[in-house]
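Take a look at this one; I'll ask things after.
Moving on to chain A:
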Amino acid sequence: MLGEGIIKGMAETARNFLGSYVSAERLTTVQYPEERSVQIENARQFPFLVFDGDDPMKGLRCVACQICEKECPPKCIYIVKSKDKRADYKGQMQLYPTTFNIDLSVCMSCGICVEVCPFESIKMNTEFELSTTDRFGGLLVNKHQLAKSNDHYRKIHPTDASSSDAALAVEVAKAQAKAKADVEAKAKAAAEAKAKAVAATPVAPQPVAAT
Partner candidate 1 sequence: MTDSLDQIFVFVKHWLLDQLANVLPPAIMPLVSSVMSLLPVLVVFPSLFALTTVFERKGLGRIQNRYGPNRVGPFGFLQFAADGIKAIIKEDVVPRAADKVVHFIAPVILVITALTVYAVLPFGRNMVAADFDAGLLFFFAVGAASELAVFMAGWSSRNKYALLGAMRAVAQMVSYEIPLILSSVAVVMITGTLSLPKIVAAQSTHAGLLPDWFVFTPWGFAGFILFLIAANAELNRSPFDLPEGESEIIAGYFIEYSGFKFALFFLAEYLSMFALSGLGITLFLGGWNAPFAALEFIPSWAWFFIKLLTMIFMFIWTRGTLPRLRQDQLMNLAWKFMIPMVLVNLVAAAVWHFTGPGITRWFTSGALVLGAYMLLGKPQFESKDIGKRTYRFAD
Partner candidate 2 sequence: MTLPFAIIAILIIAAATAAMTLRNLIHSALAVAVSFGGLALAYLYLDAQFVGLTQILVYVGAVAILIVFAVLLTRGGEAPEKSVFSASWIWGLLITMSVFATLAWSVLHSFASQREPAEKVGATVKQIGDALMTKFVLPLEVIGLLLTAALIGAVIIAMRDESPKTKMEDGRSKMDKSSVPSSILHPPSSTGGRQ
Partner candidate 3 sequence: MTPLVGYLLLSAFLFAIGLAGALTRRNAIIVLIGIELMLNAANLNFIAFWRYGENPEVLTGIMFVIFAIAVAAAEAAVGLALIIAIYRHYKTTNLDEVNTLKG
């Protein structure tokens, strides 16, 4: 019959119209500010800096190596190295960034900075409510705004965070083992030196002082 398709279509839309009032599961819309859809784990928006411990500025993992600054395709990262050094998580003395700015209006969320960072320091955040009334400075964020705790990272990306923690733990363990080995080696060397010294004392009075 002619015009049948039109009537079928009208019936279908009528069913949708009435059905949306009857069954709530038809409505796929999320009422955004009140209810939020669960973010999937690999969601990423813009980078942030991870810190350990309680003090964001002291615990910052970043050592101002500037690899991310060089790799960033749209060049939205700006880093100034510090003059002095401080101990990092491994206990090594490292530089740290006095300035670490990211222009989020330029950032394209590619995640290359995360790929290249050797210190597990920069990661992608899931924060997306970034609207601001300031057109120029509002999206230029500094290191105080960028610094987020490791707990935050564990919360938003649990899998990545655990692997990152594991990698860091391995590093720390390695470092500690090395340190221990160094200490032992030093102790051994010291002991040997001592023994030598003890043995040699009658013969030569002070070899170091002699040179």
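Everything below uses one rule, namely that a residue touches a chain if its C-beta (ideal position, glycine included) is under 8 Å from a C-beta of that chain, and two chains touch if they have at least 3 such contacts; residues count from 1.
Criterion applied: all candidates are chains of the complex that A comes from, given by their letters.
Please read these numbers as outputs of a predicted model, since none were measured by experiment.
Novice: Which option touches chain A in the complex, given 1, 2 or 3? Just the number is fine.
Specialist: Candidate 1 is the one in contact with chain A.
Novice: Along chain A, where are the residues that touch candidate 1 in the complex?
Specialist: By the definition above, chain A touches candidate 1 via 2-3, 6, 9-10, 12-14, 16-17, 19-21, 26-29, 31.
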